[in-house]
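One structure is given below, encoded as structure tokens.
The other protein chains are all here in position, but one chain of the complex has been omitted.
On to chain A.
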Amino acid sequence: MQSSQTPPRANLAGWLYVAPLVLVLVPFFVAPILVVLAASFFATDGFGGLTPGFTLASYVEVLHSALTLKLYLATIKFTVLTWIFTLVIGFFVAYFLVFHVRNQLLAIGLFLLCTVPFWTSNIIRMISWIPLLGKEGLINQALLGMGVIRQPLEVLLFSDLAVVIAYVHQLTIFMIVPIFNSMARIDKKLIEAAIDAGASRFDIMRLVVVPMSRSGIALGTIFVVSIVMGDFFVVKVMSGGGSASVVSAFYEDVGVLQYPTAAASAVLLTLVLVAIVSLILRTVDIRQEITR
């Protein structure tokens, strides 16, 4: 036996370290994905029965449907809008917390305040927009009362706008946390060095803070993009059924027992997401940034 080989004892210890994660991931993540992958190649009798086999019919159906493209465009629209708003809001909230709140305790308090919306369930959070955005809601009442508008604005609730508002409300925290984390690790002396060199506030943000928060921005982007692209519930509730997303389509498919097409759509979406995430990871070496 060569001395350079890992002794079996160390090998065992390594396996023990990863065992808990493997025990969770294999049955609850890998196995379902394999089942879905297999189902996407099966044929169906149209009533929920699956015939084991290998056919690309479901993929052909999904890829040929004009609806697929439309749904992807709609989902990407929601994703991009949500990403822009959560990024801008998340960046500035994190910036404020890190660079303008001198008191550490206050910063942590304000940070916790950002998580208050999560103290209640997703559904309640969405429903609570109705009294604000609805036809008889606060905003319409106020605008009517001030005489700015004569008719209540219908666009506020059960619309694409409402969907984006709900997403931004839910997901901004997913931007704040990683950006806050990477900003907090910027040495304050660097900011002083930039001031010393004559940098304006804007220069400091552009040349120092943003480039050094890149890993946080990338992580936040991955969270937001994958959540929005994988969601159907918010779209369904906040658009009042008027809009759909990729996932809502295969939710419908499942409802009418079209399992193979639903599975094919799911596999397709997974591939698209994997592509997006790997593109993001290509711009930032997250592993290196996190262990820095």
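We take it that contacts are C-beta pairs under 8 Å (C-beta built on N, C-alpha and C of every residue); 3 or more make two chains touch, one makes a residue touch a chain; residues count from 1.
The rule is simple: contacts and distances are computed from a predicted model.
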If you had to name the missing chain as UniProt does, which of "ABC transporter ATP-binding protein", "3-oxoacyl-[acyl-carrier-protein] synthase 2", "cytochrome-c oxidase" or "Succinate dehydrogenase flavoprotein subunit" would it be? "ABC transporter ATP-binding protein"
Contact residue for the chain not shown (choose from A:A57, A:I139, A:V208 or A:I227): A:V208
Touching the hidden chain in the complete assembly: which of A:G46, A:G145 or A:G198 does that? A:G198
What chain A residues would touch the chain not displayed? 187, 189-190, 192-200, 203, 207-208, 211-212
